[in-house]
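Here the complex is missing a single protein chain, while all its other protein chains stay put.
== chain A ==
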Amino acid sequence: MSGTLGRAAAALLRWGRGAGGGGLRGPGVRAASSGGSGSAEHLDALVKKDKVVVFLKGTPEQPQCGFSNAVVQILRLHGVRDYAAYNVLDDPQLRQGIKDYSNWPTIPQVYLNGEFVGGCDILLQMHQNGDLVEELKKLGIRSALLDEKKDQDSK
């Protein structure tokens, strides 16, 4: 039982891996709930464990906030399916801890390669100016928008 809880506490959501565009069903995000989920050490490990990590209000399947939803939609537009999402509404310690960790007062928060990049406004800006495609490339992730653009060009 504790092993199961520990696993849940790992709070990792890998959703829709290999699923098609419409396949947005995932197991649902579970936030870390054990003690110390808001500690800097824990959070440091959390944001470095996956290339793309987001802290949301709600889950990718069911965001509970428009700004969190925007982050999910931007990642979806770029075809980023394999990312870790943590729902801060499930865990007050995580919710406060991540704000302290990044010295950033709001949720959502986006981390690429362990580095804090910003919230919804900054991700949207990176999406609009093309920086997100470049940042994803550095992580070895090819943005789906590049392929979509190619398709359009070839028509």
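A few remarks follow.
By definition in this document, a contact is a pair of C-beta atoms (placed from the backbone, for glycine too) under 8 Å apart; a residue touches a chain by one contact, two chains touch by 3 or more; residues count from 1.
Operating definition for what follows: contacts and distances are computed from a predicted model.
The unshown chain of the complex is recorded in UniProt as "BolA-like protein 1", chosen from "BolA-like protein 1", "Ribosomal RNA-processing protein 43", "Dynein regulatory complex protein 8" or "5'-3' exoribonuclease". Set against the missing chain, the residues A:V52, A:A70 or A:L94 yield one that touches it, A:A70. Only one of A:H42, A:R81 or A:H127 touches the chain withheld from this view, namely A:H127.
For chain A, the residues touching the chain absent from view are 57-58, 63-70, 73-74, 77, 89, 92, 95, 103-106, 116-122, 124-128, 130, 133, 145, 148-149, 152.
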